[in-house]
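Note that one protein chain of the assembly has been removed; the remaining protein chains are unaltered in position.
Chains: A, B and C, in written order; residue numbering restarts at 1 for each.
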Amino acid sequence: MPGDTRKQAARRLAIARGHLDSIRRALEDPDVYCLDVLQQLKAVQGALNGAATVVLRGHLQVHVTTAAARGDAADLVDELMDVLAAR
Amino acid sequence: MPGDTRKQAARRLAIARGHLDSIRRALEDPDVYCLDVLQQLKAVQGALNGAATVVLRGHLQVHVTTAAARGDAADLVDELMDVLAAR
Amino acid sequence: MPGDTRKQAARRLAIARGHLDSIRRALEDPDVYCLDVLQQLKAVQGALNGAATVVLRGHLQVHVTTAAARGDAADLVDELMDVLAAR
Partner (left out) sequence: MPGDTRKQAARRLAIARGHLDSIRRALEDPDVYCLDVLQQLKAVQGALNGAATVVLRGHLQVHVTTAAARGDAADLVDELMDVLAAR
């Protein structure tokens, strides 16, 4: 994975980590309101989606667009579709 | 778009259409239960996701894996990421 | 299901049906571009999500908020969570 892709992804995961830790602290409070936690969980998911977008873009650029020339297009497409379909 | 991709996608959209029409008929009944409709909507979304998966796989195979050799890799990746990110 | 909920949901499903039919026509054209189809599929999914939102809101309003008074809160929550979790 290219260096700038790793850096961008790592930065978004650091943001996600920060949100995650603040939610874990909030859950120690019996009076925490459910919807506040749900909203913060969405913020973590947003940061994770941001990281996934960066990594996917890098993968398409570096590995998928060059697959036909390399001769492994079918494998590359299969493994990418498997990951995209995974829940 | 390759013929078999179009055929597979069209077949799934025909399934989605059938679900959609049955939901529209169900909505004419005042006694229809909300969760039955929500469940059927999920079935339509499942069929649409199936069609989207077929089309995405075909696009990767035919257009994206050959992009570097063709010289338009950056454009191909940009337009694909835009569509994947769209809501 | 309340009349206005059914009407709103039916209207969005009519929009979804229109998009769906235009995609099915587009798939008859060998030169149709994959990403145009993916984008239109997103429009159908958007209309379906709109219908699902209307139905869910109606369900919460009419059935879920009254569940404790009726005495079937646990069942209502279980069945709703099952539908929300379904793929």
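FYI, contacts are C-beta pairs under 8 Å (C-beta built on N, C-alpha and C of every residue); 3 or more make two chains touch, one makes a residue touch a chain.
Owing to the predicted nature of the structure, the values given are computational and were not obtained by experimental measurement.
Every shown chain that the unseen chain touches in the whole complex is listed here: A, C. Touch with the hidden chain on the side of chain C covers residues 53, 56-57, 60-61, 64-69, 73-74, 76-77, 80-81, 84-85.
Residues of chain A that touch the chain left out of the display are 1, 3, 5-6, 9-10, 13-14, 16-17, 20-21, 23-24, 27-28, 30, 32-35, 37-39, 41-42, 44-46, 48, 51-52, 55-56, 58-59, 62-63, 79-80, 83, 86-87.
By definition in this document, only the chains that are shown with their structure count from here on.
One simple way to say how far apart two chains are is to compare their mean CA positions; for chain B and chain C this gives 15 Å. Rounded to whole angstrom, the centroid-to-centroid distance between chain A and chain C, based on C-alpha atoms, equals 27 Å.
Residue positions of chain B with contacts to 2 or more other chains are 56, 80.
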